[in-house]
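In this view, the complex is presented without one of its protein chains, the others remaining in place.
What follows is chain A.
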Amino acid sequence: MLRPLRCSGHLRALNILGYHARLITSQATYDKNADINALVFTASETARKSVGTGPLREVSVAVKDNICTSDMPTSCSSPMLRNFHSPFDATVVQLLRSAGADIIGKANCDEFGMGSLNVYSVHGPVVNPHEPNERRSAGGSSGGSAAAVAAGMCDVSLGTDTGGSIRLPAAYCGVVGLKPSYGVISRWGVVSFADSLDCVGIMARSVKQVQRVFGTLGQYDYRDPSAATPETREKASQACSRSMQEWLSISQGGSLQGLRIGIPQEYFPAELSSSITESLRHVIDALQSRGAQVIPVSLPSTPYALSAYYVIASAEASSNMARYDGVEYGLRVDPPPGADTTKTANVYALTRSKGFGKEVQRRILLGAYALTADAFDNYFLQAQRVRKLIRADFNKIFHVANPLNSTHSPEPQSEVRGVHVLLHPSAIRTAPPLDDALIRDDGLEAYVQDVLTVPASLAGLPALNVPAGLAEDGWPVGVSVVAQWGCDEMAMEVGKIIQEIVP
């Protein structure tokens, strides 16, 4: 007996065709989804039959519901777009399809990607599949994508990461999650939350699988104005390869001599739980025992990152959410008879009050305030200055020079070689229970979840969550590997090594 899905209304395609026998997705997957609520729409078999013969043949992929698909709804988990069908496929979806991937459905997420626990969703929260009975959060905002991979419902999933939305759920669910360098994977067709930070990323159970999909998706797309140009990509790729030669060639023999790993001292805040530190220490010890050099480093602007992030992300969100007005598409709440319709705002308020959840409304207000003429300098511009400092912090400690900086800084001196990658905990704790006070409470404490992930977002750097075993409470812990812009491959090579050494 197939159990009804949490939001059965979203499985329309399924109902029309008759679910039995027609779906590749197994009964077990359905049962699983009923428990964890990872998928909010499942592709019909007809849509999935068009699977071609490409490098991703027979790779099953779930796509986060804020990435546009022409054959499935794109709700962004928002009441505003609950019945929205995009007229086009996102570039990443096109690339997946033409590489032969099997897109199984759309993954649950926080509304428009705003949230760290995947509880702000019109489809209901995602339950962490590690132990569904415990009803813990899968993390957010790409909670559905992480949970679907962790539960074995698909091989790979696409998520988006604005301030940690891939790395955090990947850490909570115990899967690999890559937030690539900003501008490397096309954002065309990805519903904007904060354009200067949004990245499409990849989740899978192994780094190898992530790497494979990254090879397909990391393409220049002229439709994305912030896409890195082919020349910049080439420049970055060469710099990355040169830097990896220092250690990769010998690492085949098991030795990691020449690999310099930085441990940023600011990434161990008071809120960090001790069992997380323990797991990280195991990883560090293992790396060191294989010859890697572990170097304490400092990124002094880190303490300001979280505030800067929330100002910038909210400001951009308030701007990007302005288009949802009930005129062209999406939800529309008509004014009641006799309502004052002389002002546009009066009419829009009805739709926007109903169509946005409380977290989105909160960020719109926060962001709109930060952009008002009186607050702009103190908030938005100040946050941009902090962002610059954070970028500079990173550029100072990496071995590879930032390919985006046009000014050629001289190669670091021989004594100060700079680190290849940074290693730090991905989250301050393991997945919190869904009925935790943290989640019930609407205060800003929830934002602290992102304290370890936002710096890489502000700097646009590639950051990879790699599972690092279980904590004392038996729940997954993740570590993050962060590399210089354009050195996604380097982060993944180190990630592969970590996956080898973690039991």
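The working rule: a contact is a pair of C-beta atoms (placed from the backbone, for glycine too) under 8 Å apart; a residue touches a chain by one contact, two chains touch by 3 or more; residues count from 1.
We take it that contacts and distances are computed from a predicted model.
Novice: Mind telling me which option in "Glutamyl-tRNA(Gln) amidotransferase subunit B, mitochondrial", "All trans-polyprenyl-diphosphate synthase PDSS1", "Large ribosomal subunit protein uL23m" or "Transcription initiation factor TFIID subunit 10" is what UniProt lists for the chain we can't see?
Specialist: From the choices "Glutamyl-tRNA(Gln) amidotransferase subunit B, mitochondrial", "All trans-polyprenyl-diphosphate synthase PDSS1", "Large ribosomal subunit protein uL23m" or "Transcription initiation factor TFIID subunit 10", the unshown chain carries the UniProt name "Glutamyl-tRNA(Gln) amidotransferase subunit B, mitochondrial".
Novice: Specify the residue from the set A:82, A:97 or A:187 that touches the hidden chain.
Specialist: Once the missing chain is taken into account, the touching residue is A:187.
Novice: In the whole complex, not just what's shown, which of A:371, A:389 or A:448 touches the removed chain?
Specialist: Touching the chain that is not displayed is residue A:371.
Novice: Where does chain A touch the missing chain, residue by residue?
Specialist: Residues 67-68, 74, 76, 81, 84, 86-88, 90, 187-192, 194-196, 222-226, 315-316, 318-319, 321-323, 325, 327-329, 344-345, 348, 368, 371-373, 376, 380 of chain A touch the chain that is not shown.
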